[in-house]
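Heads up, the thing below is written out as structure tokens.
Note that one protein chain is taken out, while the other chains of the complex remain in position.
As written, the chains take the letters A, B and C, and residue 1 is the first residue of each chain.
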Amino acid sequence: MRYTLGCSLSYEILSDTLFIFNLEVARLKSLRIISESLVLSPDPARRTYVAPDVRNRYLGVNVPAGAFSLEYAAEVDLTVTRADPETIGETPVAELPLDILPFLLPSRFVSSDRLTPFAQAEFGDLPQGHRRVNAICNWIHDHIAYVRGASDEETTADETLLARAGVCRDFAHLGTAFCRALGIPARFVSCYAYGLVPCDFHAVFEAYLDGRWWLFDATRQANLDGLVRIGVGRDAAEIAFSTPYGAMKPTGMEIRIDRADGQAETGPRTVDAISTEEPAPHAGAA
Amino acid sequence: MRYTLGCSLSYEILSDTLFIFNLEVARLKSLRIISESLVLSPDPARRTYVAPDVRNRYLGVNVPAGAFSLEYAAEVDLTVTRADPETIGETPVAELPLDILPFLLPSRFVSSDRLTPFAQAEFGDLPQGHRRVNAICNWIHDHIAYVRGASDEETTADETLLARAGVCRDFAHLGTAFCRALGIPARFVSCYAYGLVPCDFHAVFEAYLDGRWWLFDATRQANLDGLVRIGVGRDAAEIAFSTPYGAMKPTGMEIRIDRADGQAETGPRTVDAISTEEPAPHAGAA
Amino acid sequence: MRYTLGCSLSYEILSDTLFIFNLEVARLKSLRIISESLVLSPDPARRTYVAPDVRNRYLGVNVPAGAFSLEYAAEVDLTVTRADPETIGETPVAELPLDILPFLLPSRFVSSDRLTPFAQAEFGDLPQGHRRVNAICNWIHDHIAYVRGASDEETTADETLLARAGVCRDFAHLGTAFCRALGIPARFVSCYAYGLVPCDFHAVFEAYLDGRWWLFDATRQANLDGLVRIGVGRDAAEIAFSTPYGAMKPTGMEIRIDRADGQAETGPRTVDAISTEEPAPHAGAA
Partner (left out) sequence: MRYTLGCSLSYEILSDTLFIFNLEVARLKSLRIISESLVLSPDPARRTYVAPDVRNRYLGVNVPAGAFSLEYAAEVDLTVTRADPETIGETPVAELPLDILPFLLPSRFVSSDRLTPFAQAEFGDLPQGHRRVNAICNWIHDHIAYVRGASDEETTADETLLARAGVCRDFAHLGTAFCRALGIPARFVSCYAYGLVPCDFHAVFEAYLDGRWWLFDATRQANLDGLVRIGVGRDAAEIAFSTPYGAMKPTGMEIRIDRADGQAETGPRTVDAISTEEPAPHAGAA
């Protein structure tokens, strides 16, 4: 499916500020970039970095004091892989590729070690596979309220569980934490989400099942086959759309994604088995 | 300097267990491996993985129930780089290579975001560079007691600060956290430590200053030029010497490191500027 | 019902130690003390204090180095009040006596403020009254495993919720926290518990409903009409059976309670509506 997408960000820079942006779509085989533009004003020297393993694209710019704006636009063709959720089992830990194992470890906002008793008690005996991760999403959707302002940038998965409220970032952290606590590799995903209302950067997560990464969205707000990936990481810290070092304040933000053919979308496809990354030969695969 | 080193581990395996070991010396230019052997008994199929960026070596084996032992031995030649600490400044954040930036982020046990006010208040105004990180180590050494059993595997840097006690892992986490909180990239290091009494796997940390990684040990227990690196990571979770998935219990552990020439060592060289990794061309370097 | 009860404690005192004991039965109208003895060896000067509101009895003794033992024995006649649980409603906050209100506040181990969203989501819509507090106990019984060693003396109610395990102290803290979070005054109770196996000091809680305090035991281990009260407090800190200030180690502990008539008991009566304290005229009553 073809999408046109992008974002407009503006800032008032109070003193020289380094920005690390991660808002361009990821460099994936399944995500063909038909056209793309990134306009900065002013336009400082750009440094770029594509993470070799997960293919996130980082942009670093040092911006002087004054007004600063960023305009990103892309047209992409996204190919998704579908499967029958019932047929997708879990990969035994003993068979996981070694380079996948870091996604079993706890990270700053994904306190999976603290949540292990909770995850084992609630989900330990459920049928394994895509169904189990979907059950986790259902549980989160039923128990956590989507409330803007309920959390901040230091909120961890265990805090969300107690607060019973959060935003997409928190839903994704909690889903990721429950998976890791059960021995299922999981990672945080930032994306443009077709159909999300209101449109915004979205956060979901992926679980590694039967040899590939599958998408899950515990907020149930977006169709899984309309998620255009920006980045994946251990948790939100690694793939913030904007990480500023310096004094500045945001003055505007707009995110866009539409179908390139202008057709309206039908849904929902929030519980389907959807993958956007081809299984690669893994280092240390079993 | 040449060292002979190694370890002997033994376990009673209660049910099929996947072990991920990270105890072989890292594959670094500065660390020439003259000879090396790794004997497992029984000897299941081995899977290996060398992390492409940091060169940690991981070994995965699925071990059946029964007794299990591992014997690692190596002779290595370690080349260290020395400098005058006074001449080593900090790299401004705006000039940090983009692939170094993840080491500014908080991680599970390195809660640098929570410790930012503390770090800024205690160390924010100190002279920058190697001296500042050394001052951090002095502070930790003066304020945190080295107490076996004072912490567990879920202890975070902020908890160590309150508990005023910990082991080498906790000292390294706290040093790493203070550095990141000040905008200095820092990472956790596991190693064989020549001269450490009693001999054990040791944990220290590295800070990125003036374009390369420098070693620091807030415990002040080991000479910095006698640290033979096993792994580096965001924190202890990534480079545990043994990560078991399954039911087992450790039954023995012995760690060794000696000078190959049999000479005795003099010291201390715990506050010197020592680096064991050549600066590499970095992605997205300024 | 008549009970004979008591305890034997012994310690090795390493340096002069102040003990505050709270292990004698409370001075309540419903709890007639037929006979009682307290033997200390050695027998230092005793200081005693009966809390004027809740009638806990505290004993303070300064014990010199050496062996120390305490032997408490009592025969008591306990009168309980029973009611049909279905008829016991909640007292609206606006009608609570003012001297009851402190038992709505969070305390060190009863983090009811942090647990308010959780309590409201799980129990906010349930039918009010004794039934709701019983439903809370059922939930705790179903979701928290009784595991010795799962907690320590600093464990809070929110930590127990995440750990999904604890002992009677933790069950009582969590029940107390959920009640307070819902606007139901609740307090921690220590007691001798007839029928508890193995016999030990027991912890339960009381909720203030329809004008009086009712007993609840989320562990479901003891008959509510066989609980002989020692103390009540905001949480476990206030009514530890032994609070030592000094260097000592416990060397023995035995707790006893039997029916004075030697008859065997039948049960269970773990969900009945049982109260052991007459409603008193309250200060600032509505």
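By definition in this document, a contact is a pair of C-beta atoms (placed from the backbone, for glycine too) under 8 Å apart; a residue touches a chain by one contact, two chains touch by 3 or more.
What you see is a predicted model, and the numbers here were worked out from it, not measured in a lab.
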Thinking of the complex as a whole, which visible chains are touched by the chain that is not shown?
B, C
Candidates C:Ala237, C:Met253 or C:Val271 - the one touching the absent chain
C:Ala237
Tell me where the left-out chain touches subunit B, residue by residue.
114-115, 117-118, 120-121, 143, 145, 158, 161-165
Positions on subunit C where the hidden chain makes contact:
16, 18, 20, 47-53, 58, 60, 62, 93-94, 98-99, 101-102, 105-108, 110-111, 113-114, 153-154, 183, 234, 237-238, 243, 245, 283-286
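In this section, only the chains that are shown with their structure count from here on.
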Equivalent-chain rotation between subunit C and subunit A, CA atoms, steps of 5 degrees:
180
Measure off the straight-line distance from the CA centroid of subunit A to the CA centroid of subunit C, and report it in whole Å.
48
Rounded to the nearest whole Å, what is the centre-to-centre distance of subunit A and subunit B, using the mean of the C-alpha atoms as each centre?
30
